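Here's the structure, in structure tokens; my notes come after.
Just one protein chain is left out here, and the rest sit where they should.
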Amino acid sequence: MRANKPMLSPIRLHKDLSAIWDTRPGLQRLASVNHTTLGKRFIVTAIVFFAIGGGLAMLIRAQLATSQSAFMEAGLYAQIFTMHGTVMMFLFAIPLFEGFAIYLLPKLVGARDFAFPRLTAYSYWCYLFGGSMLIVGMLAGVAPDSGWFMYTPLSSRTYMPGINADLWLLGITFVEISAICTAVEIAVSVLKVRAPGMSLDRMPIFAWYMLIVAFMMLVGFPPLILGSILLEVERAFDLPFFDPKRGGDPLLWQHLFWLFGHPEVYIIFLPAAGLVSTFLPVFAGRPLAGYIAVVIAVIAMGFLSFGLWVHHMYATGIPHLGLSFFAAASVLVAVPTAVQIFAWIATLAHGTPRFSLPMLYVFGMFFVFVIGGLTGVMLAIVPFNLQAHDTHFVVAHLHYVLIGGFVLPMIGAAYYWLPHITGRRPSRVMSNIGFWTIFAGFNVTFLAMHLTGLKGMPRRVHTYLPEYGWEALNFLSSFGSFIMAIGFAIAALDLLLIVRFAPRSTRNPWKAATLEWAMPIPPPSYNFASLPKIFRRADTLEPSTMAAELAGGMGYLAFTRNGQMETLGVEMVGGNTEQVIVLPRQTYLPLITAATTGVFFLLMLFKFYWLALVAIPLVVICFLFWTRDTGLRADVGPVPIGHGIVAPYHSESADAPSSWAMAFTLVADAMLYASLLFGGLFLWASAPNWPPAELPALGVVLPIGVVAAALAAMASGILALRNVGGAVSIPALALCAACHAIALACLFTLAVTGIPSFTQHALSAVIMVVIIYLAAHHAMGVVFALFGVARMISGKVSARRTLDLRIGNQWHLYTAGANFIGVLFMVGLIAIAGTGAAP
Amino acid sequence: MIFPSGRLVHVAAGFSVWAIIFALIYGMQGVGCRLDWDKVIILDTISLQRVQLVALYVAGLCVLMTIYACLSKHKGRPEQNAPRRFVTAVAVYGALAAFAAGGLSFVGVMWLTAC
Partner (left out) sequence: MFPMFAAAGVSGCSGDLSTLSPAGPVAGSIATLWWVMAAGAALIFLIVMVLFLLVWLRPNFGRSFSQRAWILGGGLAFPIPLLVPLLVYSFQQGEILLHIGGPTETPVRIEARARMWQWEFIYLDEDTAPSTVGVLHIPAGALVKVTATSEDVIHSFWVPRLSGKVDAIPGHRARVRFLANTPNTYRGACAEFCGSGHAGMLFSVQVHKPEDYARLIKAARDTSLRASLAQVHP
């Protein structure tokens, strides 16, 4: 760090920054937007859900411990195993790694917070409210009971008339909103909000993992969101997407679900692997081996994981050739996994490994995850899969993967970062007992279960006859599971005792070489009193010396300015300083917005559909309130950041984070759209009872009108941006809004006149949903255009401050493209609907 | 030169194309079955379905190879700074891995039962 006379004393700097950044006490905690606070909230909430999910698992094991058990009847058992899977996947695993990422990432990359702190808070509240909906439903006895995979037609209204299935579809979609928000947050922040000098080749490896995981979430979650929307629409309004009698297909649900469901496993595994790649080198005493190989391996896993979803569907009668693509990808994904594992072995081989508790959990991870990976390769093999599929062999396999690949390394990571989070030092004895109890209990439970499955025990049976020879194995599994539960209880108690009573830890107790330790522990709300300049790979730093220098104000932004929360934004690849990002202050808006979103979901759940329609504009209005604090009313120009360097505020930057956030949101949006179009084509290719008796007739005028209006909206948006400050600008944006409104009117007319009853056949239903999708985009287009007008009138837009208009134009451009493709799709699907022999 | 040098998006180039080929081949397999192309015999025992899928497979591998070749040209270029060199290396090896993955992923089109 270059010598630079600090302007303020370290104490004064700390006080000034704390006054701005700290979460306020009392009820004002609800207004917190701080990533450290929110990360901890995510982690704690996820652990609570883990306890709930674990309790449900105990009930399952109690039921199966003996044959012909009278403990639970079938219906209750179905609720229990459905909720166990749902809670563990959606309410525990995803939020837990999100919590770690939210807590750690800004610290690891040398930033004071994420790019969009309020979005983090909104994401947390959505998660909490959506998860609570499911738990309250369970306590009320109406928990979902069609399995966590919710296969149609079992989950359709005919066979599940209660609100159980709606609770799953709506609650999980609510939680998925949280996941999408977090993914956008992480992707943008890793790319744009880092310390100066932290180029991509110097990033801590965990940031690479999370960058890739964030993109996987953006691409992987929309298919499930779409599937949930379609199924909920089928249940609520009888549009037959999954009903084979009316041209729908239950297999469409399976494709959408597993197109999410399998990448999901890697979305869960990779963050845990990233944490291990961060702390294992510390105990090896040398930096991670094969940094570039690991980055390539994670990218390869990210992509390959999207090519294996059908291995959950081998028995559905898909042609052998079709299965072979997925079998190949399922087998291939083992290769980058092996690269990853041997990078860890290489790191240890060339280091001087130390024994420590987190490493004990890494040992557990190796042991358990390698077995899970090997049985995974077996299950990729089609003939074997046809025997093992839907038996307890798969239950054993998936627990080996998820506990070995996620739970154990996450507990290891928790012990590793506990001194950072709490400022206290872990003890040893009880922690070791906890590990070995979990490890022994786990293997007793699930190693035996492989055999139970091979001996023919199907999944999700609540009872079995003694003559099948499964009783001893099941009893062993149940016995082991209670040992494992005791182990988790010991580990939880241990963590709790450390948090409350352990002695204070020294700074950087593990002698790590990453940035998160270059700060006091527990960390101050602003992380770094001044931001570091990075000269080498960020896992080879000297945090102890840096901590003193940064606290002394020798880095960038070693001051406060206008009571603003400031951090630095960098150029993506090279990491050169590019902008000063001004973050929003503490606010209740995320809470209010999430509550409003929750009202929408509750109204849907209780079938007040018209009122739910009213709730949507309310959510949009809430979000519009978010913009009140953003933007500048006058051009400011570059401002100093210390060391004689200046940088513009993000609102004046050509490459602000929010425009990337819009781009990535549109990636997720496009994936949702692509899934919908794929669904339409899939129904044509696969579903019975095609073609419909009556085809939709869209005509020529309206489709052309829609596309023309969408293009005109886009063009006037561009015109407004080109003439910012000129007289044309505001009228051009008003025209843009008008064009969106015209397109909306065309689509409405099309829906009313062109489509025969959309409950008659899946073709009409799909086209109806495409029209609604486009209409929703035009409605938002009106909002964006009018918002632009309002910003110009209020003086927040100038030739230098065009961010709001550029974001709007991204939307108009996307909408125009979506319209073009949508019209082609609708016309094309109707044209081919009658061709070929129906299967 | 098709690509400008050292862009971040290149790291995903190879596998993105792999994913597109995957979707295309799997999609066309379904479309071919729907339209009974497996029953349209072109030569001896070779059906139209087989021909179009093998054609897609070969074309896909050619595209993957081209991407690898184009990205490789940037490798080791002196005007690149360290971050750009890193991004290029990830892109090149990623494209190579995608090519290898493509070769194996779709090899079933050569002989497996298509419908």
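In order of appearance the chains are A and B, and numbering begins at 1 in each one.
Just so we're on the same page, a contact is a pair of C-beta atoms (placed from the backbone, for glycine too) under 8 Å apart; a residue touches a chain by one contact, two chains touch by 3 or more.
Note that the coordinates shown come from a computational prediction; the quantities given were computed from them, not determined experimentally.
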- Query: Shown chains touched by the missing chain?
  - Reply: A, B
- Item | Contacting the left-out chain in the complete assembly, out of A:V44, A:L386, A:V614 or A:L824 | A:L386
- Item | Residue among A:N164, A:T182, A:T278 or A:T375 touching the omitted chain | A:T375
- Query: Tell me, which residues in chain B touch the chain that this view leaves out?
  - Reply: 104, 108, 111-113
- Given the full complex, what residues of chain A touch the hidden partner chain? 73-75, 78, 146-147, 151, 153-154, 158-159, 244-245, 249-251, 289-290, 293, 297, 315-317, 320, 323-324, 327-328, 331-332, 334-336, 338-343, 345-350, 352-353, 359, 363, 366-367, 370-371, 374-375, 377-378, 381-391, 454-464, 467-469, 687-689
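Here, only the chains that are shown with their structure count from here on.
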- Inter-chain centre distance, chain A versus chain B - centres from mean C-alpha coordinates, in Å: 28
- Note on the structure: Within the complex, chain B is touched by chain A residues 191, 199-202, 292, 295-296, 299-300, 302-304, 306-307, 319-322, 324-325, 328-329, 332, 336, 572-575, 678, 681-682, 684-686, 835-837, 839
- Query: Tell me, which parts of chain B touch chain A in their complex?
  - Reply: 6-8, 11-12, 15-16, 18-19, 22, 25-27, 29-31, 33-36, 53, 81-87, 89-90, 93-94, 97-98, 101, 104-109, 112-115
